[in-house]
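Only one protein chain is missing; all other protein chains are in place.
Each chain carries a letter (A and B) given by its place in the written order, and its residues are counted from 1.
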Amino acid sequence: MQPNAALEALRTQSPLVHCITNYVAMNIAANVTLAAGGSPAMIHAPEEVADFTPIARVLTVNIGTLSAQWVESMKAAAAAANGADVPWVLDPVAHFATPFRAKATLDLLALKPTIIRGNASEIIALAGGSGSGKGADSGDNVSDAQSSARGLALYHDCVVAVSGPIDFITDGKQSVSITGGSDIMPKVTALGCSLTALVGAYAAVAPSFEATVAAFLHFAEAGERAGAEASGPGSFSVAFLDALHALQPGDLAETRISWN
Amino acid sequence: MQPNAALEALRTQSPLVHCITNYVAMNIAANVTLAAGGSPAMIHAPEEVADFTPIARVLTVNIGTLSAQWVESMKAAAAAANGADVPWVLDPVAHFATPFRAKATLDLLALKPTIIRGNASEIIALAGGSGSGKGADSGDNVSDAQSSARGLALYHDCVVAVSGPIDFITDGKQSVSITGGSDIMPKVTALGCSLTALVGAYAAVAPSFEATVAAFLHFAEAGERAGAEASGPGSFSVAFLDALHALQPGDLAETRISWN
Partner (left out) sequence: MQPNAALEALRTQSPLVHCITNYVAMNIAANVTLAAGGSPAMIHAPEEVADFTPIARVLTVNIGTLSAQWVESMKAAAAAANGADVPWVLDPVAHFATPFRAKATLDLLALKPTIIRGNASEIIALAGGSGSGKGADSGDNVSDAQSSARGLALYHDCVVAVSGPIDFITDGKQSVSITGGSDIMPKVTALGCSLTALVGAYAAVAPSFEATVAAFLHFAEAGERAGAEASGPGSFSVAFLDALHALQPGDLAETRISWN
């Protein structure tokens, strides 16, 4: 499915996206998803996640602000997604930072995510490499994460996407790079987490590799437009939501994509 | 009390509003309440809610992002509100989506909310009807929820308010519709939840039916002004907070109200 057809489908179907994400990201991730065309729902109680995931068209799991109880919810939701053939996206925020976080990530990986999205440091460390990340911000370049991403994709039989100035998306066999966005984006919190939610929204309406490419393209295009208007991170966020909403299928410029 | 007198009272008294709301809504609901004239406080620990509610002038309870512990807090706070003659507002977000959510809502209803605010799907389902909602977004029209709203209001002896392109507010005997707002509002997350907080702020200074009408009128007027300026959901949010703050009592146009 081409990116423009994927956006068309997203707007027409407005799929229900079950998001378990961190407290910092919840509002902006919901707004990004809504602006782009999805219908997000943030639900995380262990008592209800397994009932809710099968109603949704996709699940996204982001480990930014973990707790023991939420790890249980994440695992229950991922298992319910698998049981109901609902695709699910994993965002392993700073998984290397503590043993608790590392363990949660391994448990989630065992539940076979459809798509993994992270920054370069996260993807390198997930593949067993030694990156320079400490917290939520990347300390490595996307180009240094490409082989890690390919290896992870093959090993876990999933799509792996690495965000950065030039994004990289692979399923282990085919890979693309995407240009665009704005250098102000790392100065706005939780945009990566929001992209994870958007990848989820697209994965509800398109096959996983094409969905990931379309979501990144939508993000890159909106980011570039917003960056051209913004005077800083505050006005960037405003213009970015406006652009995500304003973009039409024909605006997803495939010239941003290079096949590797 | 007329809407303009209610806004005057809100600005003069700046009442303390105890909000137990969801993680997505907390920031925007606090900003909406502050911009309009109230003083919001988000407090939810079971160890302290019952001490805090009686200090506040009103309590608002929104079940968006539930957990077992928060359900206990919500019930304790509602009971404390009743004990201290503090009015309280219930927002039963997607209460039909899971059994856990449905049970929590029934338990809260038994604690006799002063006002219930929801979207059409939520109000129809709350009255035992069969709506088309799945997540937090409505799948039904407000006009189809009017008889459900009237029935609920009579049965629970409370005010029931249904948000949508044309809002509907009833206490079972008297009912009004309110026009205004903007069609961009459903593309901004948690505005309904924020309206619940604003209804709470007004309920601290005016009788419950008049308070609900005034809050919806303030929201509708600010939404219409912001919609006229906005280029999308990002700029809408900014203009909306500015408008909520800028509106003066004389700006609450009673021509938006029709009595049903």
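Keep this in mind: a residue touches a chain if its C-beta (ideal position, glycine included) is under 8 Å from a C-beta of that chain, and two chains touch if they have at least 3 such contacts.
Note that the structure is predicted; figures quoted are calculated from it, not measured.
The chain omitted from view is touched by exactly one of A:Val24, A:Ala79 or A:Leu111, namely A:Val24. Against the chain not shown here, chain A presents residues 22-25, 27-28, 64-68, 94, 97-101, 134-137, 186-190, 230-235, 237-238. In the full complex, the hidden chain is touched by chain B at residues 14, 16, 23, 26-27, 30-31, 34-35, 39-45, 47-48, 51-52, 55-56, 69, 237-246.
FYI, only the chains that are shown with their structure count from here on.
For the pair chain A and chain B, the distance between C-alpha centroids works out to 32 Å.
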